[in-house]
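The complex is shown incomplete by one protein chain, all other protein chains being positioned as in the whole.
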Amino acid sequence: MSDARAAILARLRSSGSGGPLPDLDTAVLERRHWSAAERVQRLRQGMASVHTEFLEARPEDWPAVLRAFCEREGLRTLLFGPATEAGHRLVEAMAGSPTALRPYDAPVETFKTELFQSVDAGFTTTVGGVAETGGLLLEPGPREPRLLSLVPPLHLALLPTSTLHDTLWSAIRALGWGQAPPPNALMISGPSKTADIEQTLAYGVHGPKRLVVILVHDLPGTPA
Amino acid sequence: MNAATPTKAYFYGTCLVDLFFPDAGMAGIQLLQRAGVEVVFPEGQTCCGQPAYNCGFFEEARAVARTQVALFPQDLPVILPSGSCAGMMKHHYPDLFRGQPEEAAVRAFSARVYELTQFLVDVLDVKLEDLGQPVKVTWHSSCHALRDLGLKGQPQALIGQLAHVELAPLARERECCGFGGTFSVRHPEISGAMACDKAEDALATGASVVLSTDGGCLLNVKGVLEAQAAPLRVQHIAEFLWERTHAR
Partner (left out) sequence: MHGETDMNEGGPSGRFAPSASPLVHPHGVTERSPATPSDPSFRASATRALGDAQLRANFRRAMDGLMAKRAAQFPDPGDLQALRDLGTAVRARSLLRLPELLEQLEASCARNGIRVHWAETCDQANAIVLGLLKAKGATRVVKGKSMVSEEMHLNAFLEAHGIESLESDLGEYIIQLDHETPSHIIMPAIHKNKGQIARQFSQKIKDATYTEDVDELTALARKVLRQKFLEADAGLSGVNFAVAETGTLCLVENEGNGRMSTHVPPLHIAVMGLEKVVARLEDVAPLYALLTRSATGQPATTYLNLISGPRAKDEMDGPREVHLVILDNGRSRIYGDPQLQATLRCIRCGACMNHCPVYTRVGGHAYEAVYPGPIGTILTPQMEGVGRRHDLIHGSSLCGACSEVCPVEIPIPDILVRLRREATHADAGSKVAGKGTGQTMTEDLAWRAWAAVLKRPRLYRLSAWFATRFRGLIPGGMPLLKAWTMSRTTPLPAPRSLQERIRKGGLPHV
C-alpha cells in the first residue's frame, strides 16, 4: 500500500497548490477572562444544562461527601483507581461503608463482564475544567483507566475549582496537550445522550446515565 | 440632500421588468426623479446575463454582459429594480471578467451598481409620505438581494415609512421561493413545492399584497397564487411605493 501513499502524495504535490498561509486571528478565542467565581458559575451552568449533577465539598471533606452520596444512592460498588492520591483518601473514607470500593488495578480483560454488568459507579479525578461551555478535562491512563469514566452507569468526578480554565483553547495550551498529548484525553460535559429519535433528548444511551461532579472549593475565599 | 448626493444616475431596466413589470420600471425611474436625480435610460438594454452564468455558460454570459457594460460609460451610479441582477452585475461580473482585457473597466462599472431600494435609502435617504388607503402587505426578500447583494432591510425601512401600511412578516422570510432561474424548469417539482409553501406562508400573514424587489420571485409566487386562485396579489416594491406616494 506504500504505492497508494506515494501516488496520493505525488498528486497532492503536483497540484501546485501553495502560496501564503492565511493569518490566524485568534482574538475571538482570547477574550474570555473570567474571575474564579465566574468560571465556577459558568461551568456549573453549562454542565447542569446537560443534566450534570453537582456535590459541593471542601478539600478536607470531599471523601465524606462522596461517601454520603454513595450511601444515599445505595450504590453497591464503586470502581476507582487505587494509585492516585484521591484514591488513597477514598479508601480511608469508605472503610466500613456498604458501598464496596472496587479497585481498577488489573487489565480489563480480567473482569470485562463484571465491569459491564455489575459495577454501579466509577470514580475519577480530573485535570481541570472548561468554564466557557462547561466541561471536565480528563487524562485517563495507567492510574485511572479509560473505561472508568465510560462503562459504569454513574460517573463521579472530582473537580477542584482552582483547576478551571476559561476556554477549551486556553486549557489545551495550559495542559500542554499540544506538545505531549497523553494517549487519551477527554472533555466531558455531561452524561451520555442522544437526540437520534425525533430530535428528542434522551440521556444515558451508551455511556454513563448520570454524571456527578464533586466540586471541591479549594480557592481561598470561595464558600463551600 | 447633501452636496455629495448624486444628481444624475443610470437606470437599468432588467429583462424581467422590461417584459413583465414595466410599471415597476417606470415607478423606479419616477421615485429617483422625485428625489432630485436626473435619470438616464440608455437604449440597447437586454439582460445582465445571469441565466447563462448560473448554468456555467460563461462565454455566452460574457458576450451579453460586455454589451451591457458598454451602455454605461459615464461615472454615474447604475440603478436596478432587481436585487438579483444587481448582485450579478456587482459581485459576479468581476469573476466573469477575471483575466479578460476589460477586467478593470468591468470592476469600475460593478462598483457603481446599486439596487433601487438600496440607493433610495443608503444614498438618497428619501422620505416618503403615504397617500394611500390602509393596507396590509408582506415582504419576500429575494435570496440574491439578501445574500449576493447584501440588502439589509432597506425595503422594509421604506415600507416602514408608509403610515397606512402594515407589514406582516412571512414566517420564513429568509427562505427561497423556489424560483432559481433554470432551477424552476429543471427541477419543477421541488421548485413548485417551494413556491407553494411560500404562497401559503404569504397567505397566512393575512396580507393582501406580496412585495419583493425581484421579478423572478414575483413571477414565481404570482404563478402559484393565480393557479390556486388565491386572494393575494404580488407587486414590485417600486410600483407599490410610487403608487402610494404620488399625488394623482
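A and B are the chain letters, set down in written order, and residue numbers restart from 1 in every chain.
Assume a residue touches a chain if its C-beta (ideal position, glycine included) is under 8 Å from a C-beta of that chain, and two chains touch if they have at least 3 such contacts.
Since we're looking at a predicted model, the values are computed, not measured.
Engineer: Considering the complete complex, identify which of B:Leu80, B:Leu124 or B:Cys143 is in touch with the unshown chain.
Structural biologist: B:Cys143
Engineer: Which candidate, A:Pro63, A:Gly87, A:Gly128 or A:Gly207, sits in contact with the chain we can't see?
Structural biologist: A:Gly207
Engineer: For subunit A, which residues touch the unseen chain?
Structural biologist: Touch set of subunit A with respect to the missing chain: 1-2, 4-5, 7-9, 11-19, 21-29, 46, 50, 104-108, 112-113, 116, 130, 132-135, 140-142, 145-147, 150-151, 167-169, 172-173, 177-179, 181-202, 204-208.
Engineer: Counting contacts across the full complex, list the positions on subunit B that touch the omitted chain.
Structural biologist: Within subunit B, the residues touching the omitted chain are 13, 15, 17-23, 25-26, 29-30, 33-34, 39, 41, 43-47, 49, 51-61, 63-64, 66-67, 95, 143-144, 146-148, 171-172, 174-176, 178-197, 199-201, 203-204, 219-220, 222-224, 226-228, 246.
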